[in-house]
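Take a look at the following structure, please.
Only one protein chain is missing from this complex, and each of the others stays in its spot.
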Amino acid sequence: MPQTIITLQTRGAGLYEFTGEAQAFVRSAGLEEGLLTVFVRHTSCSLLIQENADPDVQRDLDAFFKRLVPPSDDPSMGWIIHTAEGPDDMPAHIKAALTQVSIGIPVGARGLMLGTWQGLYLFEHRDRPHRREVVLHLGG
Amino acid sequence: MPQTIITLQTRGAGLYEFTGEAQAFVRSAGLEEGLLTVFVRHTSCSLLIQENADPDVQRDLDAFFKRLVPPSDDPSMGWIIHTAEGPDDMPAHIKAALTQVSIGIPVGARGLMLGTWQGLYLFEHRDRPHRREVVLHLGG
Partner (left out) sequence: MPQTIITLQTRGAGLYEFTGEAQAFVRSAGLEEGLLTVFVRHTSCSLLIQENADPDVQRDLDAFFKRLVPPSDDPSMGWIIHTAEGPDDMPAHIKAALTQVSIGIPVGARGLMLGTWQGLYLFEHRDRPHRREVVLHLGG
């Protein structure tokens, strides 16, 4: 039952792929079958499995969430109370709530059973660089 | 640790129930306790557990997501870059990001521990028919 914590360095809002790191961890365990659980230890970034072919998909995803949840100094967001940590903080919590904190991915003999076009991403919602911890847990 | 891939044929956007297939897979394994992980291998459809009693709930859910994320040829969506695969493609990725790619359901002696009104659905976001692969992984 291997388990590890990986650290991802972000440089502003957007999607950061780490499919390779997850795949390497799974393959090193040499299981025939199992389940990888990916868990992010933060509440202002999140996880996403999305298309890894056209980078425009990742840009459009980030753009959609920024339009749905603008910064708290935007006139439309005057109802937000939690503003002490900056105008990108409360929207970051909301975007995290709308996506995933935890994803389970089945593992087969060749590793993660992702579809052809699926990549695994950390979705950073804060503007400044952050060090983000992701737990990888490989179980039965 | 049984694992299988099932294929669901969709006929346009909407919810397609497969609670029965998942329940049959779990019961055939004869476990007293366990965890079923359901994982969809695509980025333009997703998974949902929702009310299985009134079909209007499923219609309203589909309608809400279509209003929240209109096709990319809608005037309000002019900011979308990824349009090459059709006006329903990028909205499909966004709706998938807003719902689930993976769901874990505890298993007891009588099978899936779903609530009385819970059904398991594939949520198709593309307009044309698609063959969709869903991995069922039963672990400890």
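Chains: A and B, in written order; residue numbering restarts at 1 for each.
Following the convention adopted for this analysis, a residue touches a chain if its C-beta (ideal position, glycine included) is under 8 Å from a C-beta of that chain, and two chains touch if they have at least 3 such contacts.
Bear in mind the structure is a predicted one, so any value in this text is a computation, not a measurement.
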Touching the absent chain when the full complex is considered, from B:A29, B:I49 or B:I81: B:I49
Which of A:P71, A:G115 or A:G139 contacts the chain that the document leaves out: A:G139
Touching residues on chain B - with respect to the absent chain: 33-35, 48-51, 54, 56-57, 59-61, 63-64, 67-68, 98-100, 103-106, 108, 113-115, 117-118, 139-140
Sites on chain A contacted by the missing partner chain, in the whole complex: 1, 3, 35, 37, 39, 41-44, 68-69, 79-82, 84, 90, 93-94, 96-98, 100-102, 104, 133, 135, 137, 139-140
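What we mean here is this: only the chains that are shown with their structure count from here on.
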Whole-Å separation of chain centres (CA-atom averages), chain A against chain B: 20
